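The complex is shown incomplete by one protein chain, all other protein chains being positioned as in the whole.
Now for chain A:
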Amino acid sequence: MAAPVSELAQQQTAKLVLLGEMGSGKSSLVLRYVKGQFFDYQASTVGAAFLTKTLPDLNVKFEIWDTAGQERYHSLAPMYYRGAAAAIIVYDITSPDSFTRAKSWVRELQRQGNPAMIMALAGNKADLESQRAVSVEEAQAYAAENGLYYLETSAKTAANVNELFEEIARKLPKPEAAPRQVQGGGIVLENQQAQDRRKGACC
């Protein structure tokens, strides 16, 4: 059965940003999740890429910002994570350096980001088990310490990719469900004022 109109109207749009060391697989994760594709040669992201994906079951529309990983692009990062409802910090399980960099991203978001931001830590390239250099225990302990949702993923095999994004969608704070019309007049008035302000700004 199709969802009632009132439910559709409440679809939640959430800004999601991917951060992490270059080559950790941010673009591959996004591409796997949004388009179900994987390329052996995924060119480096220059600047940022933007993709969207709707999860009809959870009534969430993700606006996904995929960023460049190199430290030199760092000055652009705040522009991308500002206002984000969620962040996925990606590292490569075969690279301890990328895990260190992930920790520095977590610190930065804790310091500068939205305090209510959902943060997930993704240990990507889990298919390369033989080359593993960051243990599950270490990452798990770090994630627990910092209140991060943690999952090991593989963009190549698609393992845990949907799970990662869906779990974030579930964790998003739900928008106020109650229709405003039934609330007190004060709120209606406030909305009216806000609308007036918007009109004024347009002119």
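Simple rule for what comes next: a residue touches a chain if its C-beta (ideal position, glycine included) is under 8 Å from a C-beta of that chain, and two chains touch if they have at least 3 such contacts; residues count from 1.
In this section, contacts and distances are computed from a predicted model.
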{"item": "Absent chain [UniProt protein name; select from \"Rab-GAP TBC domain-containing protein\", \"V-type proton ATPase subunit D\", \"Ubiquitin-like protein ATG12\" or \"Cullin-4\"]", "value": "\"Rab-GAP TBC domain-containing protein\""}
{"item": "Option from A:29, A:55 or A:68 whose C-beta touches the chain left out", "value": "A:68"}
{"item": "Touching residues (missing chain, whole complex) on chain A", "value": "22-23, 41-52, 63, 68-73, 75-76, 79, 97"}
